[in-house]
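This view holds just a subset of the chains, kept in their places.
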Amino acid sequence: MAMTGVLRPGHVQLRVLDLNESVDFYSNVLGLIETGRDAMGRVYFKTWEERDHHSVILRQADNAGVDFFAFKVDSDATLAKLEKDLNAYGVATKRIEAGDLLETRERVRFTLPTGHDIELYAHKTAIGNEMGELNPEAWCANAEKGIAPIRLDHALLYGPDIEKAQAIFTDVLGFFLVEHIALDDSQDLAIWLSCSTKAHDIAFVRHPEPGKLHHVSFLLETWEQVLRAADIMSMNRVSIDIGPTRHGVTRGTTIYAFDPNGNRFETFCGGNYAYPDQKPTKWTMDEVGAAVFYHDRKLNDRFLTVVT
Amino acid sequence: MAMTGVLRPGHVQLRVLDLNESVDFYSNVLGLIETGRDAMGRVYFKTWEERDHHSVILRQADNAGVDFFAFKVDSDATLAKLEKDLNAYGVATKRIEAGDLLETRERVRFTLPTGHDIELYAHKTAIGNEMGELNPEAWCANAEKGIAPIRLDHALLYGPDIEKAQAIFTDVLGFFLVEHIALDDSQDLAIWLSCSTKAHDIAFVRHPEPGKLHHVSFLLETWEQVLRAADIMSMNRVSIDIGPTRHGVTRGTTIYAFDPNGNRFETFCGGNYAYPDQKPTKWTMDEVGAAVFYHDRKLNDRFLTVVT
Amino acid sequence: MAMTGVLRPGHVQLRVLDLNESVDFYSNVLGLIETGRDAMGRVYFKTWEERDHHSVILRQADNAGVDFFAFKVDSDATLAKLEKDLNAYGVATKRIEAGDLLETRERVRFTLPTGHDIELYAHKTAIGNEMGELNPEAWCANAEKGIAPIRLDHALLYGPDIEKAQAIFTDVLGFFLVEHIALDDSQDLAIWLSCSTKAHDIAFVRHPEPGKLHHVSFLLETWEQVLRAADIMSMNRVSIDIGPTRHGVTRGTTIYAFDPNGNRFETFCGGNYAYPDQKPTKWTMDEVGAAVFYHDRKLNDRFLTVVT
């Protein structure tokens, strides 16, 4: 009880068009730390603050987008139980063998009705953050290398049947709905789900095409770090979608920008905390602009259309 | 699973020497919102962001200190289960009837080996935060009334036998150890425990006298809000113990100050997030100064001696 | 010597279409303090930090825009000398009698080749800021009423012949060029001029129509205050042009927004300091986007076209 079961987003595998250019971007502009490369040529990264071996994996491919998004669970027992529960709920799962990803044991993969592959796993080698676990300093030099986010925070995925994805997350995996934008009385345009006290661990927007990525989000500690991130984007001629600004949903501050492959990423800060006993916050379509971009109170064209 | 069981600190009852002066302080300087008074004369408060009816209760008494510190759990079933588990663990519990605290149903109370009364409860009336749950604004006027913290965050309690308290929290209530200061190889000076992804939901320091309060902590959103809090303290001639500064433990920023009764409180910001799969951070006595006050790297005299 | 002669922007008179609505906006959204109304019905404001009687004057009119922008000089002797110097330079001046503006002695007015009326004056009643001059607190309640800027900072004016305006400011009034955007080798698109150590006290953009206002700027102390300003704009449904973002020119952070009459205003923060011995910073047209909006590195349509 308390914080158990599904713990947090653990990794995302992104498809990139030019691996070298992307490695440079994720290393030197976003400021992740490369932790390994595997036989398939995939490149592994973590933030300076994360303790497990990796949270972002880049794979060279012919089209951009997301291969899979994974959550760490607290134990092998939980992994087995959730696998069984998913199957009982009618969700087919597949075991990926240990070692398929570096320093990661067996993963359980399933496909959401939205067309996205989600994974659960219980073990990834803890290599420690850069300050260590004995009398640590408050931060370290790599906290200022590039944008240098704290952690992989969440992803926003676009696809159909988001209510079915929501049901799997809430009925089986223990997530709860934190906020939603209601299209009308019967269905939502967008949902934000949490398995923790974060404002969201994963989110979905209804979209006709399955399996699309709107953005992967990385956490920054302060609004001043958001400004610094925007500055670094400008210095590196990164294409900014919008920001710095604030979301109405979660109240977090944000920049949306694009990696060299057109995958949108977010540098996110703040946001409400959430607990499962609280009533979800509802946004209606007349305020959808404020829900997404609080200051402008209107969507830009790209929010609902540009995905990878 | 995920976030279940014990959710968060739900309320603290503090003893104050002059109720009127204290109500003024908690309302206008700390910036809490009064939500009720009961037949015993107790005064109830919540922050502008909290949704449940209250998180701080003031009781007029002859000596300052803490009466009890309570955690909200996710359901009646959890409450019953934890009550049974506590008893099975050898911890006596007592049911406090619904309505003893305003808008709060039955509570289960037990006394820690450290001498502190801890409570669990499953229901308190949700009166909502001030922005509401439908198309909310980012914040509201009361977010700038006095110091105006986000939430009751945690408490640091002083007493003997802290390892026995730790065992109850980790073995029965699902908490995990996040950081600790080791006195030597066999025992700790201080422990920080979480039931969530917060850096701490409760903490203890070893101390000969039981049942003492070091501080109750309130969360601020930014380091600039910490400065604002210090300014407001100065304008109101609040006695500041230390700060603005940073803790080594949790990496959070902080001010310790005293309410008019000598009860220490903290305005706290930031801090690491924590998960139960991460190795606890260990501090040794040669770095105890940095652990507590990161910038000065030495304790002030009051840290280990001034409690209520 | 040192800081003498022309000291700073002292007041701006703006035309508004609906005085009551505008007074509400400047009082409660922008957060200025009303200090008086005159027989003509004009309404006077100052910021919580300014010491002189007023810095903004609103006048009801049929079209929006700026009537005049004024600089305070250090003495009657300076006023007389500058009047004489302007005349000698071929600039006609007119004395406006004391009392025409509340609490303000004689002003010397002249019209720039850009079509703007500029004023100089030496005396306006000092009514003090709200903290006083004896053992002041760091700030006061009005520092949190609305956006609550520190001061009237500068104006950006649009008109023809900006090089002639520049010559008057630099040759006669003691200003120096801090930054400029070069249209080509022979002329500038925009110039930023300072009479102090500020990054700019007045600025001009070349524009075919004379006497136009791009924006009046108000200073905020921090980037977090810029966020707060954007939030307050959103809460009050203020039309934001762009921001929060950063300028390349001056490196300041900014929001451009519109008052209810369509007059653009800026909430500005930071920015470089400047001294007359430093070489002006030059921007070329291939980087004009970054010069104005550093993060997006491109102008929005409104920057060069929407003026009042």
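The first chain written gets the first letter, and so on, giving A, B and C; residue counts start at 1 in each chain.
The definition used in the following text is that contacts are C-beta pairs under 8 Å (C-beta built on N, C-alpha and C of every residue); 3 or more make two chains touch, one makes a residue touch a chain.
What you are looking at is a predicted structure, and each value in this text was computed from that prediction instead of being measured.
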{"item": "Subunit number of the complete homomer, 3 shown here", "value": "4"}
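Just so we're on the same page, only the chains that are shown with their structure count from here on.
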{"item": "Interface residue overlap between copies chain A and chain C, same or different (over half shared)", "value": "same"}
{"item": "Fitting chain B to chain C on CA atoms, where both chains share a sequence, rotation angle to nearest 5 degrees", "value": "180"}
{"item": "For chain A paired with chain B, centre-to-centre distance based on mean C-alpha positions, whole Å", "value": "31"}
{"item": "Centre-of-Cα separation between chain C and chain B, whole angstrom", "value": "48"}
{"item": "Rounded Å distance between chain A and chain C, as computed from the means of their C-alpha atoms", "value": "44"}
{"item": "Sequence positions of chain B contacting 2 or more other chains", "value": "138-139, 222"}
{"item": "Residues of chain C defined as touching chain B within the complex", "value": "137-139, 144, 222, 224, 231, 234-235"}
{"item": "List of chain C residues in touch with chain A within their complex", "value": "223-224, 227, 230-231, 233-234, 237, 240, 243-246, 253, 290, 294-297"}
{"item": "Sites on chain B touched by chain A in the complex", "value": "1-8, 49, 51, 72, 74, 78, 126, 128, 133-136, 138-139, 151, 173-176, 194-198, 221-223, 246, 248, 251, 270, 272-273, 275-284, 287, 290-291, 294"}
